[in-house]
Structures are given as structure tokens and as C-alpha cells.
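Before any comments, here is the structure.
For chain A:
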Amino acid sequence: MTNLIWKDLYVNRSMIFIAIGLFGGLFVFGALTGSEEIAAYSLGIMNTFSPMMVPFCALNSAANEEKNRTLALLRSMPISPRTIVASKFISSLLAGILWSVINMVAASWGTRLFPGAGGEFPPSSLTGLYMMALTLPIAAVTLIAFFKWNSSAARTAIMALWVALYVIPTAFRPAGMSMTEFYLKIMSPTPSMISVVLVACLGVYVVGMLVAQAVFARRELA
Partner candidate 1 sequence: MDDAVLQLCKISKAYPGFELKDVSFELPRGYIMGLVGPNGAGKTTIIRIMMNLARADSGQAAIFGLDNVAHETEVKRRIGYVPENHNFYDDMTAGWMARFVRQYYPTWDQNYFDALAARFEIDLGKRAGALSKGNRAKLSLALAMAHRPELLILDEPTSGLDPVVRRELLGELLDFMGDGERSVLFSTHITSDLDRVADYITIIVDGRIHDSDEKDALLEKARKDEPTASIEDIVILAARGEK
Partner candidate 2 sequence: MDIAISPNNPVPMYQQIVDQVRAQILSGELKPGDPLPSIRKLAADLLASVITTKRAYADLEAEGLIVTRPGLGTFVADLSLEDIERLKAREVIGHLANAVEAGRSLGLEDSEIAELLQNVLDGRVNYG
């Protein structure tokens, strides 16, 4: 399985490196030069990138497999279908965790350097992790769609769910609260709420993996 995980990470290497290099680099530049704007700006981007990492890594590794038609190759080797599925889930999650760690390090560094920094969305060191966790169910559904059908289905799933991620919460906006206030509230959860979200989303992710495994084991590859 390590082999497969490594391969999927390799497939996503550009995205991972560019994200770390570009955005992380920008932040480091801002921090080292003492520029609050640059630091806050880059942290904002890093946070925006957080919800993209896991689903995109999942979709990318799926698309790569489909482009090369290597699912059939893998299935013809002594690798259980469960392992094939698990490796995609794990590699995407690892990419997300790696990104979250970097995000958190940058965010806590930033908060120490510029204690008063604000803007509309104050960089909490846990925001990145939180955003990443929220997208775990999206990645799970994306992979389920891939293993059940193909990467086009996965792409459709990701688009639809992502839109939903941003739109559906609005339905829960309490009357009397403005959109801005509402989003601020969602984006700055308490640490206990973050733990709940993390555990719940991870749980959904694992369940998604089990579903994908069951689905793939029954699938006949063309």
C-alpha cells in the first residue's frame, strides 16, 4: 500500500509543492520582512486553499488512474481491491494533513508576529484544519463516485458538493444575523467545535472509504 500512496502523492506533487512553495513562501516572505499585509494576505489564501487540497488530490489521483487506464492493471495484480481504494483515501488525507500542519504553523507564527492582525477573517491557527476537515466528506463522495463509475462522475460530484458546501450553510442562518456575521461565526469556531467537526468528518471519511471498498469490489472493469 505504501507504494500506491506514494504514487498518488507523486501524481499530486505539483499541486502540493506549488501550494507550499508559493503560498507558504509568500507568508514566510511577509513574516520575515515584517509586512502584516503580505502575511495576512497569504494566510487568507492558505485558508482558502485548505478546502481544496483533499478533494482535488482525490480527484487528481482518480483522473490520473483513468487517463492511464491503470485500474485494470492494478486489479490484475495481487492487490486487493480494498487496498486500491484505501490507498487513494489515505494519500488524499495525508496531503490534506500535511497542508493543514503547514497552514497551522504559518497561522500561529502569524498570530504571534502580528497579534492585532484582523481583517474580515482573523487567521485562527485552527481555521485551516477546520476547513480541510469540512471537505473530507466531499472527497469521500468524489472517490466513491470514481470507484463506482469513473472520474467524470467524480468530477461532477466534486463540483456539485463544493457548491453545496458554500450554499447549504446559508439555510441555517438564524434570522436577524447578517451574512457576514454568519460566515464569521462559521469560520471561527471554538476549539471544542473544531474537535467535533474533525471527528465527525473523519468518521464520514472512513465510512466513505468502506462504502467505496464495497462498491469497487463488486465492480467489473471494462
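Operating definition for what follows: a residue touches a chain if its C-beta (ideal position, glycine included) is under 8 Å from a C-beta of that chain, and two chains touch if they have at least 3 such contacts; residues count from 1.
A quick word on the picks: all candidates are chains of the complex that A comes from, given by their letters.
Bear in mind that the values here come from a model prediction, so they are computed numbers and not experimental data.
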{"item": "Candidate touching chain A in this complex, from 1 or 2", "value": "1"}
{"item": "Complex contacts: residues of chain A adjacent to candidate 1", "value": "3, 7, 64, 67-70, 72-73, 75-80, 218, 220-221"}
